[in-house]
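Let me begin by handing over the structure; questions about it come next.
Removed: one protein chain of the complex. Kept in place: all other protein chains.
Letters are used for the chains, namely A and B, taken in the order the chains are written, and counting of residues starts over at 1 for each.
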Amino acid sequence: MFYREAGQFKTDYASDQAIFPILQDRIGLAIIFVVALAIPLAHNDFLTNAVMIPFLIFSLAAIGLNLLTGYTGLLSLGTGAFMGVGAYACYKLTSIFPNVNIIIWIVTSGFFSAAVGAIFGLPSLRIKGFYLAIATLAAQFFLEWCFTHIPWLYNYNISAAIEVPQRELFGIIVTGPRATAETRYYIVLAIVVVMTWLASNLVHGRIGRMWMAVRDMDIAAELMGIRLLPTKLLAFAVSSFYCGVAGAMVAFLWYGAAESTVFNINQSFTILFMIIIGGLGSLLGSYLGAALIFVLPIVLRFVPEMLGLPLHAATVEHVTFMTTGVLIIFFLIVEPAGLARLWQVGKQKLRVWPFPY
Amino acid sequence: MHLLYMIFIDPFVQMGTAPDLLAQTLWEGLVGGMLYALIALGFVLIFKASGVFNFAQGIMVVFAALTFVGLHDAGVNAFLALGLTIVVMFGLAFAIERSVLRPLINQPDIILFMATFGITYFLIGFGEFVFGGDPKVMDTSDLFLPKGSITYHTLGGIVQLQKLDIAAAIVASIMVAGLAVFFSKTRIGRALRAVADSHSAALSVGISLEQIWVIVWFAAGLVALVTGIFWGARSDVSFALEVIALKALPVLILGGFTSIPGAIVGGLIIGVGEKLGEFYWGPLVGGGTDAWFAYVIALVFLLFRPQGLFGERIIERV
Partner (left out) sequence: MRAPGGSDVAVGDVLLSVEDVSLSFGGVNAVSDVSFNIRKGEIRAIIGPNGAGKTSMLNVINGFYQPQQGRITFKGETRSKMRPYEAAHGGIARTFQNVALFRGMTSLDNIMAGRSLKMNKGIFWQLLRYGPAMAEEVEHRARVEEIIDFLKIQEIRRTPVGRLPYGLQKRVELGRALAMEPELLLLDEPMAGMNMEEKEDMSRFVLDVNDHYGTTIALIEHDMGVVMDLSDRVVVLDHGIKIADGTPDEVKNNQAVIDAYLGVAH
């Protein structure tokens, strides 16, 4: 009753093809946006620093992987490493040119990631499916090795870790130990919102259709004149761009430091699980999956405590792994299209509410 | 110039001037490769028989080893512990069939593949929960596995072979031969191959998918147990093995996903290549190349022969 399309007429193709054609959707989005802006006002450092910032960053990484695996159908197990490329690239860029705006470097590091991603995507011309996933594993392990064996990357630091230097923007400290959670949150929010908007534009247009065509039936796509290698390479490049920026943000706007274990194979799997559970081929799904996988360990840590049964930190980790495993299987059985589909189904029911169908 | 010499000439010079070191390295490579081959064998069994790419094979090896060590450490007699572990692996196979495979019959392969990710994560969490996350030491003397080594004074120096490794090679060969015969000659073996081709077709000729799957995952569990014991006997049992098990994937690329001899040959090639690479070329780049060498070998291979050494050429149909 509240959520209806009836009465909302479109009189030209442009508005018919708008991304949120239903008014209620647009209102909902505006509300979410206002809430997002207001979060730091709660002055809950834990909420901002340990929940919202990483949630946004991982949502961006999940979008990146979803573009490659969900929209184009190219399974990648190298997400962690591509994030790492962004982080280390940003570190080197700001070490060499410390006076340039750090945000510019964060975004630029994405291009380095994109280049690396495109190179490791070259085999996709000859290789498909599982085999390509194994090629991305080569990227993952090789790049991880580079992060610890090329001292130039971490400025010859003995611990092979990178420590983020302090950088300012218009007089406000934005990175480094003294940057406040609120500042970092707003920067992350801004970057993630803009990049999500760009991704949305891409997938709703010609390029998104080409990617999905390659995913669904690449032979037919080729016979329709879609050139496979450039399309796949573009997917690798754009996906790695997003992962690189996310990686740079992990180092510069969240941890304040990084080392190669942050970008290891487990990270790759975690993000893959986010998009499996959240919904392959859905930007909303990337957010939902990130939220679930991210919030899960936090819930598992705090809920038993609140119920009076505190769990060891180690046990929480074990239970998290088990729960993640069970969730993946559960979703694959019940709703392979993930949370995003459940959301869609929910909206469908809402459309006809209060009638059952 | 010097760089070119160091890359292309010097390693071979080293190989020639110290052949005993070369032989030692080759042997180590073969032993490591055998381990990869055994893990790959578990993959091949399940893939050949159900079309499922069981990503959880590595964790099954760890789980089997942990169960054995856990029981043995708790005071259970070694052979009894072995028997109990076999029961546990059967239970695991049964549970996986019931809760994961059956609900996903006829789903596309990629969904089943991702489901095995779920199994992997679950077993990691469960294993750590039950057995704790610290590395364990496996004592295999009660199993009458040999200890110590044989030393050959040959090739101008010393080559040392661990007796355990030799025993492992023998056991592995017997097991592989047995499996190969099982698949090609027996009725159940044929049924397994039918199921791998098409679930619905196999169902329609009366093959019980459930039974087949339990058998096959159990067989893979046994292979995992053998692998786990030999692994554990050589080094500590810990969850680090799970990542090492990923190296079975390049093995599968070389050997093909459905070939038992392919898994063996592929494993040996990868094992030897990796060891040689690390020993002779590793020092040039700071070491640690065995983290990725196997994958690069596989990648290069894929570019020239996308179906692997033993696989069938893929013919696309529209």
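Note that in this section contacts are C-beta pairs under 8 Å (C-beta built on N, C-alpha and C of every residue); 3 or more make two chains touch, one makes a residue touch a chain.
For clarity, every value in this text was computed on a predicted model and none was experimentally measured.
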- Task: Would you indicate which residue among A:L125, A:I219 or A:L350 is in contact with the undisplayed chain?
- Result: A:I219
- Out of A:S95, A:N157, A:N201 or A:Q348, the sole contact with the unshown chain comes from A:N201
- Among A:L234, A:M249, A:A290 or A:L332, contact with the omitted chain is made only by A:L234
- Message: List every residue of subunit A that touches the chain not included in the displayed model.
- Response: 12-14, 17, 198, 201-202, 204-207, 209-210, 212-213, 215-217, 219-227, 234, 281
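In the analysis below, only the chains that are shown with their structure count from here on.
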- Note on the structure: Counting only contacts in the complex, subunit B reaches subunit A at residues 53, 99-100, 103-104, 107, 110-111, 113-115, 117-126, 128-129, 133, 243, 246, 249-250, 253, 285-289, 291-292, 295-296, 298-299, 302-303, 306, 316, 318
- Message: Can you tell me which positions in subunit A touch subunit B when the two form their complex?
- Response: 75, 123, 126-131, 134-135, 137-138, 141-142, 144-145, 148-149, 219-220, 223, 265, 269, 272-273, 276, 314-315, 317-329, 332-333, 336
